[in-house]
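A protein chain is absent from this complex, but the other protein chains hold their places.
Presenting chain A:
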Amino acid sequence: MALLSELSHYGPSICVKFVREKVLAGYGPFVHVYDSKNGQLLNVVRIFHINKVHGISVKNETIVIYGGKSVCVVKLLALMEKKDVSSDEKRCHEWIIDAVFHADDKRILILTSYNQVITCGYDGSIESVTGILGEKAILYSGSIRVLSKNEIYVNAGTVLEGIIIWDLIKEKTLLKLTGHEGSIFSVKTSDNGKLIASCSDDRSIKLWNFEDGRLLSTAWGHTARIWDLQFICDNKRIASVSEDSTCRIWRILETSELVLEETYNVHLIKSSWGVDVNEEKLVAATCGNDGKVVLTNLNQDGTMRQSLGSGLSSELAVRDMELGETEIIKGAFWLEFGIVVVTSMGRILKYSNSNSEWSAITEEPRFISFSVMTGIQSQGLILIWSSSGELLLMRFSQNGELIQRKNLSIRSMSKIMNCLLVLSGSDLMIAIESPNSRDPFMCVKLDPKTLDKTMQLSWPKPLKFVSTCLAVLDEKLVVGSRFSSVAVFDMACPNNEPVVWRNLTPGDAISSISFVECTSDEKSLFSVTNRDGFYAFVLLDFKKKSFSVLHNNRVSKGFLEGAFYNESGDYITYGFRSSLFYVFNETKQQEIATEVCGGAHRLWKFFPNLENDVSIFLYVRAKKLHVKKFSGLRTIVLNTGIHGREIRDLTLINKLNFKGLYLLCTGSEDTTVKLNLLDSKTGSIKTVWTQRKHTSGLQRCKFFGSNFMISSGAREELFLWEVNTSMNSNPYIRMLASLPTSSDSPDLRIMDFDFLGFEHFNDFLLATAYSDSAIKVWRYKQKCSKFELLVSGHYKDCCLLNIKFTMFDGKLHLIVSATDGMLILWDLNIVYSSLYERLISGSGAESLPTQSLPEFVSRISVHKAGVRAIDVKALSSKQVRIFSGGDDNALAMTDFKIIEGNHYACEVICRNQSASASTITSVGLFQNGQTLATTSVDQKVQFYNVSENELNIVGKRATTVADTGCLAALELEERAMILIGGMGLSVWNYEY
């Protein structure tokens, strides 16, 4: 057997625990140790052979870790320094629900799923086994609370019979709490022994009196099952995590009522499993099914300590701004010293952070009723304009003194609808637009120091154009507009008509446009966002007046107001979602900040990325100005994880890489396709983009050619993607084409597809296999980015599982596998040759008629149930071999060959009926077809040596990845990287 080693693992994390400033997180059989101060991963240590880590308890320097039937007592130092402590793994006869330290620091207490407590030494020597007669009920959850040597209470959360609280020392049932419906998922006693908190299937949190078992209160808020909870803040609050992927903070009032205080969207799609809070720092660590470990600062505003005060206030104090009865705020801007505001009475006021006071600057009757304010932070500059063409520029010093003011009047326009202010190099520019189509589009250049007008340019206003945002690069005004359009006005050639590009993204108004980078051939990459939730990276060629979209995507929900790359190269988006303003790290798929502001329809301004990682969100709600300060430190992602649900397929190829890292695409049940970068040395994976185009769970994704990728799923969804690795900022991916659909059945899945390119031509053939037994062959027409149906038909009515093109006897064939256990062969050469002839003869643009699928030429029954996975190897020009794994646990090798007189023969060469204990979900050849790897749902990966007539097993390893469903091998020099996908993703190194 070759040398096999695990390089990295990504997958669900079930538990997380603070040890002072270190964070321990369970990942499969491993524990990750992080430093919460700088977010660094300090060590990865194997705890168990196979079982997963479900819980961690800490006492001083000693840690007890448990999961499944395994338990391990270990020193913190060993977790910091060793790579493997599984030799200390101890096994219990039953599933362990909780394991904690006894009061004497010499023993541990283990609660089993049958409501028994085992008291044993650190070495596993059993002292006693305690249970309560008649209370053997199976537990989903439970905890042991050690108050002192003689006060040890077991909180048992049963599947069917509510909560049982019993006294371990007296061996006696104290309370039976039966208020919940369904299984209990967590139950804890507060460390002062006064309260019990519990949660269950019924999605409520209940608070009970420990003394008499009285139900004190019930709280609702989570929208799915609640998995874990914990008393925090001196037992005055509760932190809970749920299947709804949020972490919530609840305040316990004097009346014992529970009030929902904060909701943090910490994880993706499904299930936040564990939570722990560092009481000193008031930081919550959570972990989830998506493999994320996230730190959330609960005390961002510093109000958490005032536990009975006004709660978590979101505002900085903005007091004493006196407005007249009918006076409202028309504009506001944040400068270094504080805030500048213009009101509907034309009053201009400022607020100084240093003395927390408002003062009037001036009163300008021309700004009565209508005015708009904008500005430039770095220049201390404010621009106020009115629709009649009055512009006022004001500059403030760092301590808030008004040091410069300048008036401008625009008389050449009938009315002003928009003024956009931008600083580019040494130019300050104001782009001015009128609602009147006969008025020009104007740009005024100012000297940034004196604010004197240096130049005034105007162009005829383009048709269907309503400006929304502006960027300036090399004398070009790049103006975003409604109708998803962008216009470029060339200031160097003011006589040239503006260039207008339409439909850059779906949706209507472009909400932001910002420059990203230049290419060596002088093209410029811009990030463009559309308010309707779409964003794109667009490469503009000012010389050729052309553009190309390199990347397109949409945000998960809500309106998108803008986006930018932060200092770490993460793409940050912000906008509104129902009543919230959100800031989201699109790269890490992490909500960074939210503010309940009432929604998008209000005056607001966002100032991202200020000094010290602070952002400011100004908004007006109910006539009042609110200021929300977001610290970039609210949320720290210790581990970005990967998909929130099962990975259904993964793909990578040698030739596609970016700065030495391999491009890896993963398609998941969570409906997203991720573009990731894989480090071939360490196996570390970093997600770059999460593409939201599919509306259903993925079935397959595969790279194709030099830079294409295809993904398929239910609702007949199949998308062709183009990958671009030529930029410096990031690799990019865009959806190029989608396959036409035939019905509106949401269940009709494209189970698999294959493609075949033609030398010297960009068109290619695509074969698709469907869940309704349909087989289709398409031609992709590169010229028009469309698929044309060439062949259509059905095999039978059973679901098809795999489809592969193969050239065989010099002719194009199609191999299909199905749920009826068959491998089926079609001769499709007529399709291939007629298309090839057209391409050669130059008449490729014409459409070909759709043919019906011919009768298959051969088939053979190989499996007793569905043929889940196949791989194909050509043995000679007349013989092709299929490796197949099935639902029936079998692995087989089958040959199709051409014998004399164009007859087909097929034969099962070998079949191992019990190759695995469960469905074989993927098979893959590597090492030039000499080695075959298989995965099966029993979480085994097996390697076989392929000989002429046999498959000889050379290796078998358990994988941590549950629901093991797909694999990919990347062949490198003298080794291969094996990637295993399912509920998580593992990267193994296989040395030849």
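Here is the rule we use: a residue touches a chain if its C-beta (ideal position, glycine included) is under 8 Å from a C-beta of that chain, and two chains touch if they have at least 3 such contacts; residues count from 1.
Convention: contacts and distances are computed from a predicted model.
Student: Can you tell which of "Putative tRNA (cytidine(32)/guanosine(34)-2'-O)-methyltransferase", "Translation initiation factor eIF2B subunit alpha", "Ribosomal RNA-processing protein 41" or "ER membrane protein complex subunit 6" UniProt lists for the chain that's not drawn?
Tutor: The correct option from "Putative tRNA (cytidine(32)/guanosine(34)-2'-O)-methyltransferase", "Translation initiation factor eIF2B subunit alpha", "Ribosomal RNA-processing protein 41" or "ER membrane protein complex subunit 6" is "Putative tRNA (cytidine(32)/guanosine(34)-2'-O)-methyltransferase", the UniProt name of the unshown chain.
Student: Taking the full complex into account, find the residue in A:I361, A:A890, A:L925 or A:L985 that is in contact with the omitted chain.
Tutor: A:A890
Student: Going by the contact rule already stated, which one of A:E21, A:D167, A:E261 or A:E788 would touch the omitted chain in the full complex?
Tutor: Among A:E21, A:D167, A:E261 or A:E788, only A:E261 touches the chain that is not shown.
Student: Where the complex has a chain not shown, which of A:V583, A:I860, A:L932 or A:M983 is the residue touching it?
Tutor: Checking each option in A:V583, A:I860, A:L932 or A:M983, the one touching the absent chain turns out to be A:M983.
Student: Write down which of A:S70, A:T158, A:S371 or A:N585 is the residue touching the left-out chain.
Tutor: Per the contact definition at the top, the residue touching the missing chain is A:S70.
Student: With the missing chain put back, one of A:I169, A:I328, A:C518 or A:V596 would touch it. Which one?
Tutor: Here the residue in touch with the unshown chain is A:V596.
Student: Which of these touches the unseen chain: A:R107, A:K176, A:K270 or A:R602?
Tutor: Answering carefully, the residue with contact to the hidden chain is A:K270.
Student: Suppose we count only contacts with the excluded chain; which residues of chain A make the list?
Tutor: 12, 14, 48-52, 54, 67-71, 86, 89-95, 113-114, 116, 118, 120, 123-126, 129, 131, 133-134, 136, 138, 140, 159-160, 180-183, 185, 200-204, 220-223, 225, 227, 243, 260-263, 270-271, 273, 289, 579-580, 596, 743, 745-749, 770-773, 797-799, 819-821, 864-866, 868, 887-890, 913-914, 916-919, 937-939, 958, 962-963, 983
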